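Here the complex is missing one protein chain, while the rest keep their positions.
To keep things simple, chains are lettered A, B and C as they appear, and every chain counts its residues starting from 1.
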């Protein structure tokens, strides 16, 4: 239904052959892709290209709505939008398909296990009416594994034929095993996952719910750090943000304000010491501009702790160190040695980023994810998760999503934008 | 750099062949696309597929930064993010390319015209430091055409070799003519546009800046309407939202809350009277649920005014009528005739939606659009605008973007989501 | 418990006797009070001064919590914080006094009347857990009178011995009559009111709940108007705000930003025409500054409609006119006649101001009002409302609060602050 275009129509004019070198020295080679397809949808004639199934309500469904008993469970850490997704599933099941037996499982996978004695909660449109206004999950959550067979026992005992799982990497692995057990028992239970990761690090999922809200709150922290840094002589605002394996929150929040001078993420190595290291660069900046804002993702610079931990091993006192606190200490010590006064303010918004209610755009996103999860389940799709790929809602096998982690590639546009925004060098002595 | 996948890996499991009809009766046929490409980037082997050039900073540039004099102009209605885009251009020119001669043109195209005697404004990093915190445009704007040759005269007199234009459909048409005049005079001036439309209705541009902020504010209006509707017996909250030719704001805001019962947009016809018309459906709902929330885009239902205007023509008193007020009056009259008491609250946020500062996610978007506009200009690209297609920033010829309007297609996912959320029928007697 | 002070300790030093006239020409005489008492609490030795009873929990109470059945009703227009007050009453009754029979009356006074067939709602801590996050009232409301004897019949039939009424001037009058009927029947029912008025116009009540939130939203409208006004040549932003008899919202919102140039409120007369009238002053400003922001309370300038209404009377078509639309039309016409181009944007946030959830500070205020209402009721106080006087929570007889309206006095600090902020003259030809 896209209007017809020719390649000629898309070609951009130029004044002439560029003649001089760009002064924009990004610390990374630019590469990757040069063009994006106008029509990125599957077409008969290009059947060799791999594609994802787009999420749509199907005209024929597998389950008789009157015979459906569905369960919803939320697992792992909380994330903005959990309640929105729960609400969307309940409203979609109820209003679009006429399903009325919908139950919430309490406290994540624990809710399936008899010994915890956790009752299930009946979920109705009234019960979920306002839950999208509050953070966390009304169902409760928990971390950790539970025996897969007991989980499937529970589904059998409760006569559930649809299970919605909202969780992250670990939960998706458990869900994968749950589906295997369901197949092994030859049960007709559809299992549909909605991937949850505030770090936005699930593979083959461009955007995860709650991420934009997280960036929103992270940006407020950076604004605070900037206010602190510019309000004092030699002020430094140092912000630690979530991001264990991927720096998406840190990178995105840094671009939004362009008030950030240095960003450190798990994917990109950096040195603190040495002539090209961060500390001497920071010194240069402080002497010329007298303020700086630094953002560090919690998973960045783990290499600094390898030695530390080993050292500590000897004294029998192993402790996972905190890169935020570590940077704060290193910077403070360095400037003391250099005899330069400093006003460093350390800001760690920690749980504040994940415990708020979803913002409007995430609300819209969660609502659509929930709707699509319902369509997938009612059509009898299973072992499936609802993804968003290049802005298109689609269904993926869970196995695919857990086959790897999504991280920021140094050559991709997001990181290049960070480098452009901050102007930071590579911080690597070699 | 995408990991290799096979189609088999992307295939979704199903419990069995669906056997029964879905109760989900959407008033529109579902069609369009079934799969989205995993890799939507251009590849040698599929060179027949049309693609858009991805925005990147190039290693070789056309302009010597020291010799650049750049102008920025904002035209047409205001939109959240205008100041963010101005700021991003200034910061990008200054910090990434070392350009220091950057000027703001006052009050849109009027600023080019001698008779208005409007001075240009020097734009520095300090001058734009906090402007992203406020709505509107610090440069000022205006509507309406201006003589193209005088505009180009101005560029020549000011010795400008880069012009950034931030504006909507009409402005892009003027910009197109400006570039033609520049070619005719054989000048070396790069003209780069950033498309501005709060209605998100520019063709070949998936997302326009300020749109998400607009949806954000629109959603607050809907929350207000919902509070009014549910707080009174037979309460109706009727909200009019921006959207002259396209209902993107109305549709998106309606999905986010799922508290909206009826959405009317310019793209979809509807009847008020008759057995399948909206009024009799609304009556049914009020009798059973006793409250309703209605959202109408300003461009919807224009057919109702064709007659009206003709009538008025005779009395010499032509006035463009307001669909919001019209609906309010029709509903009020209808329920009076039906002898059903009503508490209708009409909410028209009007300019409130476009005059706020950009929210975080729009801030991030504007920052990147501005950066990319700078890269395009410095590389000597011209008659070009910065677009976003399936989440990828890319460059389009302006001529392409003005070749048609973007509207909501009744069969596309966005509208189907609205129908799912509201459960509204087609409101067409035939 | 206030530390002892002598008057001498409070005396402010001055450099010398002021010698010159102040250039600050406020259009109103300054008068009223010169000093505020350090200790504004009642003391034995000044027993002649009138005082209000401070709200406190008493050690001895009238009702046995186990035998209490309480009702809560919300009446009239909605206001930010209604749900917070409901929540605070329920939580206070439950947790502080152990009362468990608490019921919500639906849709205001209608809920008492048999013919409406409205069931009461059981209110528990769980039921009200998150209601403060949403606007409106979960109980519903309605306007208009209902038979007092049927209301008291209802209380008798339901065996209610405490009634909490949340409503405005009209509701307080009805409440007063309800208490008279209760006395006449010799019933032991405590009736406690929490005054509700978004206009902040109830007498002997310094601050009413929801008012600060209303000012908050009103201020956003003014920011929008300012962005519009400054973004266009000869831009005018005209904002109409709530305030039928009192201009508290308009005055307060105008001071907060100091971007407002003219404020019109019901309490202060003004002329549009003539040499000192508003239109000629506005013309002067537009010619010199080329933008203006105007705020008008809905009850201002009603004198302009007296004639209008009389005219309309003849044609049998009386309609209350809208001062916002009237000003918009008059300004537009005037500048057209003066041949000065204009960009006037009219913003009417209407219900948006009253339908939002309470902000934090109002949440705190509502929580305390609700707690104090509970203390008053449990102690057997009746025909009483919870007020706030000079920052102190206190109890007033309802009869006192309805004995007059609270308005802005031209000589009081609030209006003087408006005049200082705007610099506006008196706009009176004589």
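FYI, a residue touches a chain if its C-beta (ideal position, glycine included) is under 8 Å from a C-beta of that chain, and two chains touch if they have at least 3 such contacts.
Source: prediction; values computed, not measured.
Trainee: Based on the whole complex, identify which of C:246, C:350 or C:395 touches the chain you can't see.
Mentor: C:395
Trainee: Using the touch definition from the top, which of C:127, C:256, C:321 or C:342 touches the missing chain?
Mentor: If we include the chain that is not displayed, C:256 is the one touching it.
Trainee: Looking at the whole complex, which of C:136, C:195 or C:363 touches the chain that is not displayed?
Mentor: Residue touching the absent chain, from the options given: C:363.
Trainee: Please identify which residue in A:65, A:81 or A:135 touches the non-displayed chain.
Mentor: Of all options in A:65, A:81 or A:135, contact with the hidden chain holds for A:135.
Trainee: Go through subunit C and note every residue touching the omitted chain.
Mentor: Missing-chain contacts on subunit C: residues 1, 3, 5-7, 9-24, 26, 30-42, 46, 49-54, 56-62, 64-65, 87-88, 91-92, 95-98, 188, 190, 203-204, 206, 212, 215-216, 219, 252-253, 255-258, 359-361, 363-364, 367-368, 371, 376, 378-384, 389-397, 399-400, 404, 409, 411-413, 416-417, 420-421, 423.
Trainee: Take the complete complex as the reference. Which residues in subunit A touch the chain that isn't displayed?
Mentor: Output for subunit A: 78, 107, 110, 116, 134-137, 140-142, 220-221, 223-228, 230-233, 345-352, 355-356.
Trainee: Which parts of subunit B face the unshown chain closely enough to count as touching?
Mentor: 130-131, 133-134, 357
Please note the rule applied: only the chains that are shown with their structure count from here on.
Trainee: Tell me whether subunit B and subunit C, two copies of the same sequence, contact each other through the same residue numbers or different ones, using over half shared as the line for same.
Mentor: same
Trainee: Could you name the chain whose CA centroid falls nearest to the centroid of all protein CA atoms?
Mentor: B
Trainee: Among the chains, which has its CA centre at the largest distance from subunit B's?
Mentor: Between subunit B and every other chain, the largest centroid distance is to C.
Trainee: Between subunit A and subunit B, what is the separation of their C-alpha centroids in Å?
Mentor: Centre-to-centre distance between subunit A and subunit B: 27 Å.
Trainee: Between subunit B and subunit C, what distance separates the C-alpha centroids? Give it in angstrom.
Mentor: Inter-chain centre distance comes to 38 Å.
Trainee: Residues of subunit C that touch two or more other chains: which are they?
Mentor: Within subunit C, residues 134 contact more than one other chain.
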